[in-house]
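Structure first, commentary second.
One protein chain omitted, others in place.
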Amino acid sequence: MTLALQLASVALLLAAGAYVVAVMDGLVGAALSGAPQPRVLRQPLERLGRRLVQQKTETEKPDRVTRVLAPALYAALAAAGLSVVPLADDWAAVDVEAGIVLWGSVEVLTVAAVFLHGWSPNSQLPLIGAYRYVAIGLSAMLVSMFVLIGVALPAQSLNIGEIVESQRSLWNVVRQPLGLPLFLVLGLSVSLRGPLDYADSADIAGGTSAESSGSERLVWQAARSAMLVSFAAMASAAFLGGHSGPWLPGPVWLLAKTTLLLAVLVVLGHLLARALPSRMMTLMWTVLLPLAFADLAIAGLGALP
Amino acid sequence: MTAIDAAFWALGLIALAAGYRVFRTDSMVRASFLLLASFVAVGAIMLLLAAEYLGFATIFMMAVEMTVMALFMVMFMMNPAGLNPMNMVHQPRLAAAAGIAAFAGLAVIPLLTDFPDRPADRQADPIAALGNELLGGSMLIFESAGVTLLATMIGAVILSSRSGRYGPSDHGSVPPGLEPGGEPAGRRPKSEQRDHSDGGGHAS
Amino acid sequence: MAVAALTQRAHHCAAAARVPVYPVVGVDARDRVETLLSDPALDSVASPRQAAVLLVAGALPSYLGTDLKRLHDQLPHPRTTASWCAEPPPIPASLTLGNGISPSDALVAAHGELYLGRRESESDLLPDEPPAPWQGVGEHGQGGEGMMGGKPFGRPMAMTGQDPRDALPLDAVTVDAGPFLSTWPPGLKLRLTLQGDVVTEAALLHPPFRQTEIEAPFRRALREPVAIAELERARAAHHLRALARFLETRELRALRMRFIRKADAVVAGELRTLESLRRYFRLSGAALAIGRGLGTPTEGDCACLQGPALRAAGADRDARTDHPVYRRLGFRPVCGGRGDTASRLGQWLAEAEQSLALAEAAGDVRAEFPDGIEGPTGPIRDAAGELPSWDLESLLTGLEWDEMVAVLASFDVAALRQVRPAVPAELADQGEHS
Partner (left out) sequence: MTAETVWLVAAALIGIGVYGALSQQSFVMLMMGLELIVNGVLLAAVGFWSLTAAGLPKGQLLAVVAMAVMAVEMAIGFALVVAVYRRRQVDMTDGLDTLRQ
């Protein structure tokens, strides 16, 4: 019974978060394009309606199983990621000791889900998107893992609750100043956004979702937003002290920090240009990865007794 | 039968079925992800066995490995979905016999031997125990594993890179001459008499 | 009951949504379509699978009819086709724009009717056949030949080919891309051999369509005096639109919209400085994102280019230099780039700023240019001879897909039209994808 309640609360949070992301997208897009958008609050719902009634297109000889499973897997991964983030003292939907490692698996399986989504329609452009995303997505994940190890060091635990607890006196964003910016790169990557959207980009006509429409597209796009929400919640727990804060109850603090990070990510996604894959690869391995090592070294020095 | 038992059998079945399908499908991408499914099921069984860290680490590592493997498949066989049906099996009978023999031989051990029933203490913190073991009593093993992995990385890069010791490895690579423009130094590979375009290289 | 009510609700929601439009742009229609699609009620989508309305604008050659029909059939139901200034429409269109009521209102109305069931969704134009026939072919009926070759399940089988970069020969597959691919110059069709996302071979099958809407004042200036300010504003608008198209390839849809809207404001004379646009361009890191040295034509090819692309390669050839009016305004051509993609973009931005400054300085000076005038993409003369062809194919060879798209977006249509197709367009094998 409690399990059902916990799962329901995670699903509800994700759905609400996905809606907020869609509204933010509309607002930021309107501000940057200089064109006022009508009905920003209603537009996500209208899109939802369209995708519900639109035909689901078929391609020649697709891999039917993975075509259905990949978007579902993506959404499930977003839920799994959010479920280990504690919303209040001692209250996470799923309290696992190795929460950080679980989040790592979520990151990697996301890459697998995106690959399968691009591979399954049996079409050229989606496959190109899937193919090049794997290279970039895995590199971003590698960087994030070092950053997350750095976060686990002061807490002396892989548990997210313990990590939040370890930031009572000082947030990790101050203690490890390189951590959060490096981690945000991953957020843009797992949700296929802006400068790290190598899978669903415009240059390949929508990439892995170039062949999807209707309900399939609905699930995929919702999962992308949900993954961003899940990431923002994780980042606020790992770097901004999660649910801890004075005066207000824990969940409110977590919500506020998550929303702030969401806004930052949405703005970055709309503002920054996507680099050529080869340049991004070079950036990841020659700049971001050494920076992640430096972050880990700083974390290690700070954790010395 | 408890819920844990039911979950174990279901996951075990998934692990075995997916593992078997790996060798029965005609698309290598499917094969990679079936293998991943098998590993994820095994990782989940580990979670049931209270090995939280190992379970997630298995899923994590195998997801990376299998995605890279699938990428290799696309790189070497850029065919969006499903390959031409091809029979890539040899000595199937021998292989099946060996497989069954291996299973039977291994299955006999737990069935015939009486192992003590000493389950791990679920209250204890296995992750901390593993950490203390890795950086305490078994530090040497842990460090050797680290050095091995480093050597692997270097070896893999050298093996797969284009440049050989004396130039691009896909061109016949020969050592430089003793005097400028002279005959290559060193022992001459036998194949050179047979096949000039394909002189001895480091891969032979 | 509840399900029916919910479905009803979903249809109503869908009818009110922004109209997802997939534009098919023909001859001399691109600027118009871009301005139309900058209406917030319309949403220009990247793939036909996401669209409800197929907008066919401008004249299209009839030999592209099959491509267009295939594109039409890729739209999911409910769908409708709108033709705009395409006489006669190359495919049956249930809606014709431009008769009194504003095009965007007409599209919004049609989209609403479509989802409320008051307008019939269009049926397929081509029989539902696989892109390449495969059923029953080959020993297993899968369309392949042995272990390699053939078109198993309707897709061409990859074959091993040479890799131009590190000599690891991986499997390559040949596909036709275009002529209606979004973010490509409309009409451009290339036959590409791909290894992963690396282009190992490129052949031009069809050049992009002519887009000379913006040149109208320049052509007028060949015959009668025209205000310098008008000419220079048109030039600046052209360059801003070109930059906008490039920004789209960098996933910056909002900024692209900003540039297009500013281009329209420039033409209308409402914008006097590009300071804020330059700031956004720099902030986005668009130039950093592509780096230096990408897509530099050979020296011989550079000499064949015209206009900004030529000046971006360091030449100071500009027909304005010798004109007395421009000389009085203190005009000096902007030049001295490295000839790569980034310098072509920088050239557009710098020239747009220079043009606005010239327009300010010129006031209402009018001038005539009987001997030819420097247009936004190169000199415009009455008796224009055949321009020399240059080698786009080898420029694209060895690039990754994204690099290729960036390079293509850094040339104007006029430069791409100088390239001679490898195969006459009418004879080229009809490809498989939009």
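Going in written order, the chains are labelled A, B and C, and every chain counts its residues from 1.
The rule is simple: contacts are C-beta pairs under 8 Å (C-beta built on N, C-alpha and C of every residue); 3 or more make two chains touch, one makes a residue touch a chain.
If you're wondering where the values come from, they're calculated on a predicted model, not measured in any experiment.
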item: Interface residues of chain B (partner: the chain not displayed); value: 4-5, 8, 12, 15-16, 19-20, 22-23, 28, 31-32, 35, 38-39, 42, 45-46, 48-51, 53-55, 57-58, 61, 65, 68-69, 72-73, 76, 88-92, 94-96, 98-100, 102-104, 106-107, 109-111, 115-121, 124, 126, 129-130, 132-134, 137-138, 141-142, 145, 148-149, 152-153, 155-160, 162, 169-170, 189-191, 200-201, 203-204
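Everything that follows uses one rule, which is that only the chains that are shown with their structure count from here on.
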item: Centroid-based (C-alpha) most distant chain relative to chain B; value: C
item: Interchain centroid distance [CA atoms averaged], chain A/chain B, Å; value: 29
item: Centre-of-Cα separation between chain C and chain B, whole angstrom; value: 46
item: Inter-centroid spacing, chain C versus chain A (mean Cα positions, whole Å); value: 32
item: Residue numbers of chain C (touch at least two other chains); value: 153, 155, 173, 194, 196
item: Residues of chain A whose C-beta touches two or more other chains; value: 61, 122-124, 131
item: Touching residues on chain B, where the partner in the complex is chain A; value: 27, 29-30, 33, 36, 52-53, 56-57, 59-60, 63-64, 66-68, 70-71, 74, 78, 80-82, 125-127
item: In the complex with chain B, residue positions of chain A that touch it; value: 61-63, 66, 96-98, 101-102, 104-105, 108-109, 111-112, 115-116, 119-124, 127, 131, 134-135, 138, 141, 158
item: Residue numbers on chain A that touch chain C, as the complex places them; value: 28-39, 42-43, 45-50, 52-57, 60-61, 122-125, 128, 131-132, 194-195, 197, 201-206, 209-214, 217, 270-279
